[in-house]
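Before we start, here is the structure in question, set down as structure tokens.
Here the complex is missing one protein chain, while the rest keep their positions.
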Amino acid sequence: MTRASPLDAPLWLKSSLILIVLAYIAVVILLPLAAVFSEAFASGLPAWIEAISEPDAQAAIKLTLLVAVIAVPLNCVFGVVASWAVAKHDFPGKALLVSLIDLPFSVSPVVSGLVYVLLFGAGGWLGPWLQEHDIQIIFALPGIVLATIFVTFPFVARELIPLMQSQGRDEEEAALSLGATGWQTFRKVTLPNIRWGLLYGVLLTNARAMGEFGAVSVVSGHIRGETNTMPLHIELLYNDYNLAAAFAVASLLAGLALVTLVLKTALEWRHGDAIASRGH
Amino acid sequence: MTFKRRSAIPGFGLTLGLTLLWLSLIVLIPLTALVLRAATGGWAHFIETAFSERAIAAYRVSFGTALIAAAVNAVFGLLVAFVLVRYRFPGQRLLSALVDLPFALPTAVAGIALTAIYADTGWVGKLLAPYGIRLAYEPQGIVIALIFIGLPFIVRTVEPVLADLGVEAEEAAATLGASRWRTFRSVVLPEILPALITGFALAFARGVGEYGSVIFIAGNMPFKSEIAPLLIVTSLEEFDYAGATGIAIVMLLASLAALLLINWVQHRERVRRGL
Partner (left out) sequence: MTIEVQTVSKAFDGHSALKNLSIEIPDGTFVALLGPSGSGKTTLLRIIAGLAYADGGTILFDRENVTNVPVQQRNIGFVFQNYALFRHMTVAENITFGLDVMKRRHRPNRADRTARVDELLELVRLDGLGKRYPAQLSGGQRQRVALARALARKPRFLLLDEPFGALDAKVRQELRGALRNIHDQLGLTSIFVTHDREEAFALADRIAILNDGRIEQYGTADDISGSPATEFVRDFLQ
């Protein structure tokens, strides 16, 4: 019979700590998750279906998807481009650049929305010019897309930069020595190496893009059926005391969150080493 | 301006250029607009709006609750990270995935869910109501929401550092006679302290700016449970652009301060390790 290593904690200590952790996670994380689904289906399945299929809810779902379809690929491309510049080259001011890329991550979502209102709103810098040309940014789709791009800006870059840095430049240099062009090198050598990290970043970006509330709330104008994304629509229903419907729509987003978590975990499990640091 | 070949790897000029362009368009120019807007209003006006009584109360609520929540998470988050890294038990992977839920779940969804739980009629609120403890619609509710939001920041920042910590230093401490607690205190804790501080600063910064998960459970009463981001939104709705801008600047400065702290801590770490 092999006894455990002498440096292992005694069983009672381990069990207590694990139990405390389980209890903490259960209260902090599981409880809210359970509450969403519990409230969503409290009035039964037909009521749930009705809430989801209601025209304003449908419009909100479509808007959310549209915003995500625009914002996510854009930030994905940006993330790849920025990571290539930062990870495969040396230049002064690199640390500053990376900090700037990180900036949206630490700015309050409300401030993120505010800056676009100040730029494109009626009283903003470009406000009068936009009005002249009858272009609507704030209180319309473009504003929502911009605000979403702002808040999800860093995700892909943050994921790829450390990954590409840890993978080094050897393979790219080898490819070049064999006569490959820059584009070929990227496509055949770099991209396959970063694909799982990229997917990971895209997952996170998408989750945030669809769920963003604060920034979009400021720029959207809350026009029912037109400029309400799902989170805003949830707020609307909630403030109307239509709790069951609010939670019904919320359950869709919660379901998306769960799918995101599952995919994320699967990615980490299968390709953990190809995703590198899981920092913040 | 021509770029001298800085590295054998091509595409530098193009990718850097695009990066700077995108960064300016999406981030820098809008933020500059914010700063300029505040500047053109004049110093006195800025002070008046950014530091009005109501604003100061809002800062107190935002910063205070964020601080408490980040502190709670620092303790428990450390415990969670420790247990996840050091111990093996069934359901571990599930637990680890759950820690990321606050990252993936939309803030508004979290907001209404937390309110449902902690309101007087909710699962937890019901249990506490007889004792006169109200969590929803009070500042306490804000702390609860921020604890939910901030947990992954601490856990995910500390975890990799804890995992990388070889077991040798702890073995050395044991051979020198240190007890398990002493080893944790003198050998493990100092090694993970920078990561812990970073996680704390991140959770704090996020908590200060949090909106969606807080406004449902907060009560939102001015001077009592009104958070600064809400005050910005309220000001905007009243077309008080100056007011909104002033408060936004203060919050931006707080974010920058947190970012600076993090960078300083990590810089010191790198220097100390002789990297």
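First chain written, first letter: the chains are A and B, and each begins at residue 1.
Criterion: contacts are C-beta pairs under 8 Å (C-beta built on N, C-alpha and C of every residue); 3 or more make two chains touch, one makes a residue touch a chain.
Everything quoted here is computed from the prediction, not taken from an experiment.
**Student:** Touch partners of the unshown chain, restricted to the chains that are shown, please.
**Tutor:** Checking the complete complex, the chain left out touches A, B.
**Student:** Which residue from B:L105, B:A119, B:I149 or B:A173 sits in contact with the chain not drawn here?
**Tutor:** Reading the full complex, the residue touching the unseen chain is B:A173.
**Student:** Can you say which of B:P90, B:G132 or B:P190 touches the chain missing from this structure?
**Tutor:** B:P190
**Student:** By the contact criterion defined above, which parts of subunit A meet the unshown chain? Give residue numbers in ascending order.
**Tutor:** 1-7
**Student:** Can you name the residues of subunit B that touch the chain not displayed here?
**Tutor:** 166, 168-169, 171-179, 182, 186-187, 190-191, 272-274
Keep in mind that, in the parts below, only the chains that are shown with their structure count from here on.
**Student:** Which part of subunit A faces subunit B closely enough to touch in the complex?
**Tutor:** Its residues touching subunit B are 6-7, 9, 14, 17-18, 20-22, 24-25, 28-33, 35-36, 39, 78, 81-82, 84-86, 88-91, 97, 99-104, 106-111, 114-119, 123-125, 146, 149-150, 153, 169, 172-173, 176, 181-183, 185-186, 204, 207-208, 210-214, 217-218, 230-232, 234-235, 238, 243, 246-247, 250, 253-254, 256-258, 260-262, 264-265, 269, 277-280.
**Student:** Residues of subunit B touching subunit A in their complex?
**Tutor:** Going by the criterion above, the answer is residues 6-12, 15-16, 18-20, 22-23, 26-31, 33-34, 37, 76, 79-80, 82-84, 87, 89, 93, 95-110, 112-114, 116-117, 122-124, 147-148, 151-153, 156-157, 159-160, 167, 170-171, 174, 180, 198-199, 202, 205-206, 208-212, 216, 228-230, 232-233, 236, 239, 241, 244-245, 248, 251-252, 255-256, 258-259, 263.
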